[in-house]
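What you see is the complex with one protein chain gone and the rest in place.
Our next item is chain A:
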């Protein structure tokens, strides 16, 4: 494998945190409110991940995301468990691909509970598909510099004589 001993890899302990033990249906049921609740953590993590393109450098941001998700789903469990389970059950069993269209009634019940008890409104339609501007304290990574090769052919000095080509222009179709 390409991973050598010189490469830093975080240890197992550094990487082990409590993961979110939920399956597709509840994750999908809570997606919109979760995205709003953890918006800052999510944007921070995605920015880091896309800017640096290196999973090792965004471990802490990722842990923050998971911790925030745990908080969110624990809150849901405390405050809106019945509505949430009802909605995710509906999503799970109404269609093959967790269609939201089929579950508008249970969704309205969940939205009401979320708005009343957890103070999270469902974001408007298409909210997550829009690009976001995120303010972060992490410095911007430097752009990659062009490669410098020690054995590259040196340029002609500026004062080198530039005579006419002996056999005419190479761009003979221009002339």
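Please note the rule applied: a contact is a pair of C-beta atoms (placed from the backbone, for glycine too) under 8 Å apart; a residue touches a chain by one contact, two chains touch by 3 or more; residues count from 1.
Rule of thumb we're sticking to: contacts and distances are computed from a predicted model.
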{"item": "Name under which UniProt lists the unshown chain, selected from \"S-adenosyl-L-methionine-dependent methyltransferase\", \"NADH dehydrogenase [ubiquinone] 1 alpha subcomplex subunit 13\", \"Trafficking protein particle complex subunit\" or \"Ribosome biogenesis protein BOP1 homolog\"", "value": "\"NADH dehydrogenase [ubiquinone] 1 alpha subcomplex subunit 13\""}
{"item": "Contact residue for the chain not shown (choose from A:1, A:135 or A:165)", "value": "A:1"}
{"item": "Touch list for chain A against the chain that is not drawn", "value": "1-12, 15-17, 19-20, 27-28, 31-32, 34-35, 38, 41-42, 45-46, 49, 53-56, 58-59, 61-63, 65-66, 69, 97-101, 125-129, 147"}
